[in-house]
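Complex shown without one protein chain; remaining protein chains in place.
So, subunit A:
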Amino acid sequence: MLKTFLKGGVHPPENKLTSSKPIKRMSVPKVVYVPISQHIGIPAEIVVNIKDKVEIGQVIAKSGGFVSSNIHSPVCGTVTKLDKIVDTKGYKKQCIVIRTDPKNASNFEEPTLTLKKNFDLSSDEILNKINDSGIVGLGGATFPSHVKLSIKEGVAIDHLIVNGVECEPFLTADHRLMLEKAEEIIVGIKILMSALHVDKAIIGIENNKRDAIEVLKELARNETGIKVASLEVKYPQGSEKQLIQALLNREVPKNGLPLDVGVIVHNVGTIFAIYQAIQHNIPLTERVVTVTGKNLKNASNYWVKIGTPIKDLVNEVGGLPEGTRKIVNGGPMMGQAIKNLDVPVTKGTSGILVIPEGEASRGEVKNCIRCSDCVTVCPMGLEPHLLMNLSEKGLYDRANDEDILTCIECGSCSYVCPSNRPLLDYIRFGKSIVKQLNTV
């Protein structure tokens, strides 16, 4: 029996179309749009001016506080504008626009780095380096990594969990990274283990990525304390709380953090970024993005510079196919649909999904037939039908009492509802109001 989390979950079709496509390098964009708020927390502060020349990896916006992150220039070029552009959520956000210098060779050369296994840094040095390198959680939450790693005195941690689950359908960025950069990831894990003073690390991978499991198992055999665990394929296993339960059978308390059960979780992408930063002094300026969709001819995985407009990615795979009705930033379960292709890739972009006619619209909303499927699939033990009703009727106090804020917005309820009820839409809405009311 493969391990998995205990309650709820769904099995959407996996559609991992690009799992055998090696990660290619995206052509260098002519212009990059680098938002100053690519992470959860305080936006970074711009430290460049219009017409400044910038180098790859130069800090262009400085961390605005503890829960914030540096932003580095992904290209060599000239700052042309400090402008507001629409982000994936539809809001206008401050951006630094940089025109790539087409004559500068450093923009185009591929980094050929040799594996560097040894490191000799103290915890603080590692943490500072991670902080300086602008590393945030690359699994999608984009929480600044150094905050997660700064553990208060007296908090005991015994496990580092490495999240290679990638439970979102279609996405294969983490899968390819684990295959192609396995050794680097193992070194990254060792760096984090030494920084955190933990001697046990578990890499959790769903069983639909057999090849990655084999490769990492082989490497982990020579390491002490690193284990690879294959997990049953079930969404939303990549959610921190569900993953901890699946691997260690520990339950993060309500409103608590993984630290409360002695665990810290990092995505494999983040681990690789940490390796790059510590061993090669390379800040986070690019990431792996899966560009996929059933009708895309050249769906594949790409190394993409942060700030590349999604338009460029779409052009790279041969343009939008005829009959495209939806473009999603991220996977189909939790990604955001976008209208404007000028939206840039940010640190949190794990994939671009193109959805054709027929699969893009929702079905007709019908009456709730109380089938209880939403209750059954909710991994958090909530009652989505009830939360939707309470939010719809404006009974926010009761929604709060029914733990609406613990919803992880995985979308399993909306996915499974036979009456196509917009459960998660109303729950999100209710959550936002409850949050506002709670802060008053």
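Note that a residue touches a chain if its C-beta (ideal position, glycine included) is under 8 Å from a C-beta of that chain, and two chains touch if they have at least 3 such contacts; residues count from 1.
Keep in mind that, in the parts below, contacts and distances are computed from a predicted model.
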{"item": "Identity of the absent chain, which is to be given by its UniProt protein name, from \"Imidazole glycerol phosphate synthase subunit HisF\", \"Amino acid ABC transporter membrane protein, PAAT family\", \"ABC-2 type transport system permease protein\" or \"Ion-translocating oxidoreductase complex subunit D\"", "value": "\"Ion-translocating oxidoreductase complex subunit D\""}
{"item": "Residue touching the undisplayed chain, where the options are A:Cys368, A:Leu395 or A:Ile433", "value": "A:Cys368"}
{"item": "Touch criterion as defined above, residue of A:Asp83, A:Asp199, A:Glu218 or A:Glu357 at the omitted chain", "value": "A:Glu357"}
{"item": "Residue of A:Lys16, A:Lys190, A:Arg287 or A:His385 in touch with the missing chain, whole complex considered", "value": "A:His385"}
{"item": "Sole residue of A:Val59, A:Ile189, A:Leu243 or A:Ile327 that reaches the chain not shown, by the stated touch rule", "value": "A:Ile327"}
{"item": "Contact set of subunit A toward the excluded chain (per top definition)", "value": "7, 10, 12-13, 90, 169, 241, 251-256, 260-261, 320, 322-328, 330, 332-339, 353, 355, 357, 359-363, 366-373, 375-376, 378-383, 385, 403, 406, 409, 411, 414-420, 422, 424-425, 428"}
